[in-house]
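Let me give you the structure first, and then I'll get to my questions.
A single protein chain has been removed from this complex, and every other one stays in its place.
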Amino acid sequence: MTIHDNAPLLTVRNVRKNYGGKAVLHDVSFELKKGECLGIVGESGSGKSTLARCLLTLSGWDEGEIAFRGEPLAKASRAKLMQVRPQMGAVFQNPAASLNPRLRIIDSLLEPLDQRRGFRPAILDGVPPGREAAAAALLELVRLPASTMGSYPHELSGGQKQRIAIARAISSAPAFLVLDEPTASLDMTTQAAVLDLLKDLRKELSLSCLFISHDLAAVHFMSDETMVMRNGHIVDRFRNNELFDDVRHDYTKLLLEVFQE
Amino acid sequence: MNTTMRNAGMLIAAAAAVALFSIPSPTPWNPYEISMGERLLPPGTEHWLGTDHLGRDLLARIIAGARPTIGIGLAVLLVSIAIGVPLGLLSGMKGGRTDSIFKPIIDGFMTFPDYLSAIILSALLGPGLMSMLIAVIAVKWVRYARLARSVALAEKEKDYAAMALLSGLSPVRLVLKHILPHAMGHVAALAAADLGKIILLMASLSYLGLGSQPPAPEWGSMLSEGRAYFHAAPHLMLAPGLAVMAAVLLAGFAGNRLRDRYDVKLKGGAE
Amino acid sequence: MAASIARKVLRLLVFLLGLTFLSFCLLKLVPGDPVRGILRVDEMAATQDQMGGIRKELGLDLPLYRQYGIWLSQLLKLDLGSSYLSGRPVAAEFAEKLPNTLALAAGSLLVMLLVSLPLGALAARHRNRWLDRMSRYMSAAVSSMPSFWLGLLLIDLFAVRLQLLPPMGSEGIASLILPSATLGLSMAALYVGLIRSSLIESGSQEFILSARARGIHPFRIFVRHQLRHSLVPLLTLLGESLASLLGGTVVIETLFNYPGIGKWIVDAVSARDYPVIMGYVLFAALFILLVNRSTEAACRLANPELARKELRHS
Partner (left out) sequence: MLAISKLSIRSGSQELVRSLSLELQDGEWLGLAGESGSGKSLTAAAIGGLLPRPLSCSGSILWNGLELLRLDAKSRRRLLGSEISYVFQDYRNTFTPFLTIGSQLTELLEAHLSLAARDRRQRCLEELEQAGLPAERVFGSYPYQLSGGQLQRAAIAAALLLRPKLLIADEPTTALDSLSSRKVLGLLDAAKSRFGISIIWITHDLRHARRHADRIAVMRTGSIVETGSARQVLEHPAHPYSRRLIASIPPLRREMPERLAASAGLEGEDPLDHPR
């Protein structure tokens, strides 16, 4: 499959989603291009996490279209979804819930690769064959010692678990990553370390990603372009250095003021 | 309770379970052999626990009764789990219309207490071992369905389930790989405690004449038989009663232990 | 509001209709012949003719749905039919025996509450101390006994050895003590632990800490904040125990030869006395539903938040 380099990976057109008789997403439209990092900032209840689950085909929506590499997903069959999903990666907020507590780290970490036998992503080039070698290489990528692979999730800290979730998400060389509040439940210094790691990986692997957070500063740090969400609407969007411009939406200005203090 | 004691409890329970199904009866007496000359003997050196109203050795009957009592209990338990867990998982995972069919059924069954429903069902089906088994299974499966359903509802929302789906797992594989093993941990803990409850329930039903019938050396019917001779020979009731109690206690022990271990592992381990 | 009540009533009627029909089918489809039972009572040698006659008289030769229809139409006239065994109307016999069972249930509930509430509260207060351990071991032991066996032990001790109380029958308050104690104790064993853990759980709530941080007196905190928080689980427990009491009375009434509806149903089962069995099923269903509804209402009163949650879910 050859794709035009400038064709968007993800196209979202007028997506609307209702929940309990109320619209939680109104007329959301945007595109994600290859190699780009798009930030979404919003308070709790703004619909940003709902949007993330829709993009990942983990929940449905009511109107509009989401297309992945030009292919519409609204009415995709289950088989189609199972084929599309492995090309997306995700890291969620709660590190405690992101790993099955009953599985050793190596088994959680390699689940995407175990699932696609015969597939070997570029990040494992030059790594000897075998599960352990692959796990060690992935752990190294997120600056964790290889010995971590034998542990159970409850033996690790939140930051370590979140790094494993990141390693797992990039292991199958996804077309894009959805990072939904990946640092929100971490301590400040851990948060910074994970942000640094994500930024490094973005550069090393030229990842495309959607970075979702309530923290305007973190979004500003990570992304090239930012969308501001409020009550299910996208109220503002701007390139990174335009944040300080005077033409910004009032809500954006308010957020900026709060986070600049 | 400290850990060594809990471990000891587990060991005794395990040893008892192994002994139950492997060792032949250690007494020289035949649990079915009637000997009218030796009726209602009190415990003594020859018959350690005495004899019953037909002169049968009580110890031999208790030992012989362990297998049907606990064995039937186990069978009922396994059948209940085999019915309840898949239905509960299906209901919880599918959600939507499937769940809206199963949920009221589960809730409806749950409103009726074990004893009452089992007694009424046995009453409707008529006395006998088979109808007692059906009655108890009908009462018990729904507990496992409810448990499995709530586990499925909780786990499918967790991020690791979402990540598994993103790895390309089919929903069926997701259940088999992640959610079923998780549910089985909870099920095991509930089942161990439930085994005791089932034994008690069946003993009561047998006592009411709704369960297994004589001459089977099942503990419940032994209790029922012994009742007529309660004043003359209280040991007839004492021994099977104690046997039931010991079995239920051991099962409870094992249940607590399983639950603790399971909780520790999930909560992140204080131990 | 009116529509939702109507819907609830309708659902209840459908449920009762389904339940009774299902019970009816089970009862009739399972082998077992009430006619033999009736004739045995009359101590006659049964001929085919006689049996056929009785069968016709009772309408047992009709197809199943007709029999159910007859039962239902009688029910609408508040007539539950007559017992095959005694020949008396089921409703009358029921009304005669119910007070006995209610007295037993009330006594058992009293014993249960008197034992489990203080013990559970003390165990929660002194957790992991000797009192807590003792209460846990004791309740483990008692809850591992078949209830009728516990009853026999109590009979042996208090009626046979000490001769303090009558072992059987239903003469006066004294004869109620042993059965109530038996049922009450065997249920209390289950509830001590539940009460303990629910009190401990409510004690560790953040709002208890907040109340302490406001300098409120500990006793006031316990009564107004903690106890009330435990009220919902305790009420639910109470509802459950009321429901399971009904099952427990069957065993205990049989053991003590106590003339309540529990013993009545057991006798009816062995004789396949259909009208009595059906009457009991109907009563049990209504009783349980009533208990559940009242429990839910009480819980909503105790915690207004529950009422809102339900509204949102429905």
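Which chain is which? They are A, B and C, in the order written, and residues in each are numbered from 1.
One rule holds in what follows: contacts are C-beta pairs under 8 Å (C-beta built on N, C-alpha and C of every residue); 3 or more make two chains touch, one makes a residue touch a chain.
A quick note: this is a predicted structure, and the numbers were derived from the prediction, not measured.
Novice: List the displayed chains that the omitted chain touches in the full complex.
Specialist: Displayed chains contacted by the hidden chain, ordered by label: A, C.
Novice: Check each of A:Leu9, A:Val24, A:Ile123 or A:Leu156 against the chain that is not shown and name the one that touches it.
Specialist: Missing-chain contact among the listed residues: A:Leu156.
Novice: One chain is left out of this view; which of A:Leu51, A:Ala218 or A:Ile234 touches it in the full complex?
Specialist: Looking across A:Leu51, A:Ala218 or A:Ile234, the contact with the absent chain belongs to A:Ala218.
Novice: Can you list where chain A touches the absent chain?
Specialist: 43-44, 155-160, 187-193, 195-196, 199-200, 214-218, 220-221, 240-241, 243-244, 254-256, 258-261
Novice: To test your reading of the contact rule: which positions on chain C touch the chain that is missing from view?
Specialist: That gives, for chain C, the contact residues 205-207, 209-218, 220, 224-225, 228-229, 302-305, 308.
Basically, only the chains that are shown with their structure count from here on.
Novice: Just by CA atoms, which chain is the most central one?
Specialist: Taking the mean of all protein C-alpha atoms as reference, the closest chain is B.
Novice: Measuring centre to centre with CA averages, how many angstrom lie between chain A and chain C?
Specialist: 55
Novice: Chain A to chain B: how many Å between their CA centres?
Specialist: A distance of 47 Å separates the two centres.
Novice: From the mean C-alpha coordinate of chain B to that of chain C, what's the distance rounded to whole Å?
Specialist: The answer is 22 Å.
Novice: What does chain B use to touch chain A in their complex?
Specialist: 158-160, 162-170, 178, 181-182, 185, 265-269
Novice: Going by the contact rule at the top, pick out the chain A residues touching chain B in the complex.
Specialist: On the chain A side, the touching residues are 53, 56, 58, 78, 82-83, 85-86, 88-90, 92-94, 96-102, 108, 111-112, 115-116, 152, 154-155, 165, 168-169, 172.
Novice: Using the touch definition from the top, list the residues of chain B that touch chain C in their complex.
Specialist: Residues 1, 108, 111-127, 131, 196, 200, 203-204, 207-210, 220, 223, 227, 230-231, 234, 237, 241, 244-246, 248-249, 252 of chain B touch chain C in their complex.
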